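For this view, one protein chain was removed and the others were kept in their places.
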Amino acid sequence: MGLTRWLGRLASGADIPVFAVTGAGGRLIGEEVALLPGVRVVDSPREANILLVVGRVTAPLLGPLLRVHDQLPAPRATVWWPLEPDGDGLRSAIPGLVAGRPGDGDGLRRVFAELLSGARGSEPPVLPDEEPAEWRGVGPYGQGGTGMTGGVPYGRPLPARAPDPDGLELDQLPLRVGPFFPPLPPGLVLDIGLQGDVVRQATVGDNPFLSGPGDPSAGPEDLDTAAFFHAVASPRNVAELETARARHHLRWVARSLRLHGLDARGLHVLALSRSLTPARRPAVMALAGELGRSRSLAAALRGIAPVTGHDACGGPTARAAGVAVDARLEDPAYRGLGFSPVVHAGGDALARLLQRLAEAVQALDLAERAGDLVRRPGPPLEGPRGPLVAGAPGPSAALLGLLPRLLVGQEWGDAMTTVASLDIDMEEAAAGRPAAAPA
Amino acid sequence: MSWSSPLPAMALVGAVLVAGSYVVAVLDAAMAGAVAGRRTRLGDAALRPARHAALLLVTRRSGTERPDARAWALAPALLAAMAAVGVATVPLSRDVAVADVADGIVLFGAAMAVVMVGVFLHGWSANSPMPLLGGYRFIALALSYEMPLALVLIAAALPAESLSVGAIVDSQHDLWNVVRQPLGLPLYLVAGTGLAFWGPLDTCDAADLAGGTAVEVSGPARLVWELSRRFVLVAVAVMGAAVFLGGWQGPLLPGAVWMALKALALAALITWLGHRVARVRLERFVVVAWTVLIPLALVDVFVSGAIAL
Partner (left out) sequence: MTRSLPVDVAFWLFGAGSVLSAWLVFRTDSMVRAAYWLLASFAGVGVVMVLLHARFLGLVLVLMMAGEMTIMAVFMVMFMMNPAGLNPMTMVHQHRTAKVAGVVAFAGLALVGVVGDFPDRPADPSRDPTAALGRELLGDSMLIFEGAGVTLLATMIGALAIAGKRGRYGDAEHGSAPPPLGMAAPTGGGGVGGADAAAGPAGGDEHPGMAGMEHP
């Protein structure tokens, strides 16, 4: 029809709504998709027309990925940015897949234009359209229930009653969020018992990045803290490490800002982090000052999820609780630079925000002064999330262990803030075994 | 213009809402671009809402398992209708007032109360957890801002000795209410931002709910929802301009132009706040609304009542 075609032409110039799904190794590129001009990364698959898969899709991720794929409305297309030559598990599951070069915004635009002009058909659903459970004809009225209450009406069990701290018995909804839930880090699956909007139980699901029998094991190159994992075993330029640290903290800040409704500001910080050099320290200091003074952000973060230094096992989380533990104190390279750890008090989400901002500024300062200084492997390395020791899992694993206790009793928004403030990476928690340093 | 000629009246209200929403969308995108540090060309920015609307129109509407289909379809329409009612009560220029009834403020209040029903239904009907949480959050938000909203509007009605919006505009011929009642406009902006669930008070379509009540909505239904949200924002801005900024009154330019400028100024202010202020924690906002905003609104009423007597 003429109208549809005209609308399609008009629409092909719109910002491409993309739902980005991150597989193994794709976190860095997946986050930077938002910076591509003319691309809008959306929070819900229903808002998107293009499903962008970045990185390697492990076997546990494939099922949820296909379900997300079917949630995109027509006209939809899937674009895959594999980061290494890969098997065709994903290709066989989604026949219409378009493989592209990572970071290729023009390729996205081309697929989008083809989709809207009709040159590329919308992808059909890949999963069969069937009920979760057989319910027709079951029960006295045929709806699967047993009488007035109870049963499995329309195929789904009713929520069970559970005690509420006020002494009432209220329904508790079992909810599984993840692995592609935008407020959570990619790969994190939470099984939550939700009573109203309060989390009453939380369990962390299996890590989908743990190498299964058929998956090639993820190397440390895939991680977003790859530079640090390499530095455990090989000499690295201190300036490079510290700039990477500042970059990491700024990316975290961008994610946090997006979670708290400041999308545009988050994009600005993400752009800053991508082009970060020690010379841009004034910009980062200005950012730290502005966010530190922001009353609304402080109100959104204050008092949430306090973590004591003892629980945190090092890293910015411990330093935000007032514990001045930093592996860089033991490092001769840093001692020469006059390094002393930044510490905040309180240990809540606000302290962690201020801590990471301060550490980013400090890291750029160290990078500027370090010049050509090289760090020799041997002493423990302080990664951006915590100390990295050869042969031990990365700090994300310990932080994951804190989650269930911290989340219980939190309202939903605060729970998401809690997870975000801990800066967890599921890949690091799974693959955190850096090579041992040479003797 | 009166109720005896409904078609021109509806067309006018519709035109105001659509034009206002378009301009607000362009402003919003421009501000977002400025904050994000991107440079956008004027032509691109002006066409962006139209392109986005076209994209949503060609996208298919998706459904969930066993939603309440009628309520789900009704909810955005209810929002749009209530925004239209709100705009209709405001005199848009000296001679043009679609429904400047003697109880205009109460009509506006009733329409904005039904907005709460619309947003809750939008969240509840989808039969999905995230929209449901968004819907319930909006109830808590709405019950908290409704009292300050009603109280500041009543306080503005006191000097006019009438509940009609036209009379309130006329009562500002010597001094605007924003000066005469300094507490009025800030409280109205907070309540209005909550009513339009924009920016810091966007708890129901929030990022931590991955989109909240709009998670399961796509295609034309999504377009209607996004339009209706902006309609409510425009209605809030238009009423605020009339009640606090003197409405269509102003030198040199015709009344309609002044009205448009003032309403746009308020809408731009709310949009700008949306990019600068982080989203509130709902529990904290409820406490602040009941313990701080309501007493302030009561002070506003008492003071303006004392002055008016």
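So that you can tell them apart, the chains are marked A and B in the order they are listed, and the count of residues begins at 1 in each.
The rule is short, and it goes like this: contacts are C-beta pairs under 8 Å (C-beta built on N, C-alpha and C of every residue); 3 or more make two chains touch, one makes a residue touch a chain.
Only a predicted model underlies this, so the values are computations on that prediction, with no experimental measurement involved.
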Residue touching the undisplayed chain, where the options are B:57, B:71, B:96 or B:296: B:71
Touching the absent chain when the full complex is considered, from B:113, B:265 or B:294: B:113
Residue, one of B:45, B:73 or B:101, that touches the chain absent here: B:101
Touching the absent chain when the full complex is considered, from A:66, A:113, A:126 or A:170: A:170
Those residues of chain B which, in the complete complex, touch the missing chain: 68, 71, 101-103, 106-107, 109-110, 113-114, 116-117, 120-121, 124, 136, 139, 142-143, 146, 163
Interface with the undisplayed chain - residues on chain A: 139, 141, 143, 145-154, 157-158, 160-163, 165-167, 169-170, 172, 174, 176, 191, 193, 200-201, 203
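In this text, only the chains that are shown with their structure count from here on.
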Chain centre separation in whole Å, for chain B relative to chain A (CA means): 34
Contact footprint of chain A on chain B as seen in their complex: 31-38, 47-48, 50-52, 54-55, 57-62, 65-66, 129, 133, 136-137, 199-200, 202-203, 206-211, 214-219, 222, 274-284
Complex interface listing, chain A residues touching chain B: 4, 7-8, 10-11, 13-15, 17, 37, 42-44, 46-47, 49, 71, 73-75, 116, 154, 173, 175, 181-183, 194, 196-197, 257-265, 267-268, 271, 294, 296-297, 299-300, 411-414, 416-417
